[in-house]
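Shown here: the complex without one of its protein chains, the others still in place.
== chain A ==
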Amino acid sequence: MTGLAADRRTFLKGLGVLGAAALVPGCATSTSSPGSGGSAATGELSLQSNLSAEQAKGAMEKLVAAYNKTGGAQVELNTVASEIYRTQLPTYLTSANPPDVYTWYAGSVADSYAKKDLLLDVSSVWEGMGNYSKAMQTLSTSSAGQKIFVPTSYYWWGMFYRKSNFAKWGVTPPKTWEEFLAVCKTIQSKGVPPIGIGLGDTPWVASAWFDYLNIRINGAPFHRDLLAGRGRFDDPKVKAVFTKWQEVLPYFDPKGKSFPFQEATSALLGGKTGMFLIGTFFADSAPKDALDDIDFFQFPIIDPAVPVAEEAPTDGYFASKKVKDPEGVKKFMAWLATAEAQEIYVQSSSGTAIPANPDGKSADTPLVQKGKAMIESAAELTQFFNRDSSDALQPTADAALTKFLDKPDQIDDILKTWQAAAEKVFKA
């Protein structure tokens, strides 16, 4: 070929080569796709993270930097917006050249990927994790009996309130359902809606009420079976949950249906509502000066005969089955399971997460210590509606619970519709 004056024949020849080049990887189908941005066997691991919020992202960067100093495979952190991550995770896992390690949730959600044979068996990592609680082990085991998950931190849910407001209204944190109703009545008499909620854009917040009422009335095993498709939503026992809920419905903030939970947090802090059943992540949206005034109490006990269960959503990591360097990945995950690694993360993130490793130190604030004590004394732990079932079942709960809050007198109809919708999800 001489310069630009390539004649027609060389041009055609060039085209042929291009075409062949395009065909070759095409024939190789999906076994391996060369050069698609991955990190093939160069002693590098890719960690796909959904922790895109400012603080959490910084904490992850610190964590990875600390590991990279220990030698071994270098980890490359790739943070993707959480909203994108949620929808793209199945695509990542099923792609020909998937990232190695992923941030995600323990329990049924992780197991649903294990059932599709997409996750790496990390049983050997667990050999060094003997001090982890039984609950953590169960959460990290797939239905096929393999360990597929490494938990690193968890948080808790509770009835949060402002100490100064409770003092002003002259109420003390209730322990039982009767006391709780009395507190609601008192707060309402002061002209404040007692129970705050935020369901606009975040309808899943209502599931916390369903979860807690169900584990308080029917117990955690029933709750788990129900969410796994081994129970029915039109069961009279489920109806009992809603009749109990009706007792407190008049105390809910009527404005709560229109704004998301973040605005509901503002309402609580501003004294426009009395209490708020929410996870500790809400603290990130609180102004710093209000944080010292915040306290919580355990969701009231309804039936003392039912073993006390708490919601403790657990976060951690799993790895793709197709990792290029399984030993390096397992070494990294074993490091993530150490108390040292979890402390690095917990200290640099928002501070309300608790290390999954029992030897790991959590933040020293009274609030976190109280939350940790509550979770450790619980007889049973549940995750959260979507984590105990699947992301596909969550919308059916959102629809049913939102409808219940609007039309509490149509429980039977709502439960029948919910059961039908759930059956469709379980059959899919």
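As a convention for this text, a residue touches a chain if its C-beta (ideal position, glycine included) is under 8 Å from a C-beta of that chain, and two chains touch if they have at least 3 such contacts; residues count from 1.
Quick note on the criterion: contacts and distances are computed from a predicted model.
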Name check vs UniProt for the chain missing from the figure, options "cytochrome-c oxidase", "L-lactate dehydrogenase complex protein LldG", "Carbamoyl phosphate synthase large chain" or "Carbohydrate ABC transporter permease", returns "Carbohydrate ABC transporter permease"
Full-complex touch with the removed chain, picking from A:262, A:365 or A:419, is A:262
Among A:65, A:81, A:167 or A:373, exactly one should touch the missing chain; which is it? A:81
On chain A, where is the contact patch with the chain that was removed from view? 22, 25-26, 29-30, 33-37, 48, 50-54, 56-57, 78-84, 87-88, 91-92, 95-97, 99, 259, 261-263, 265-267, 269-270, 279, 281-282, 284-290
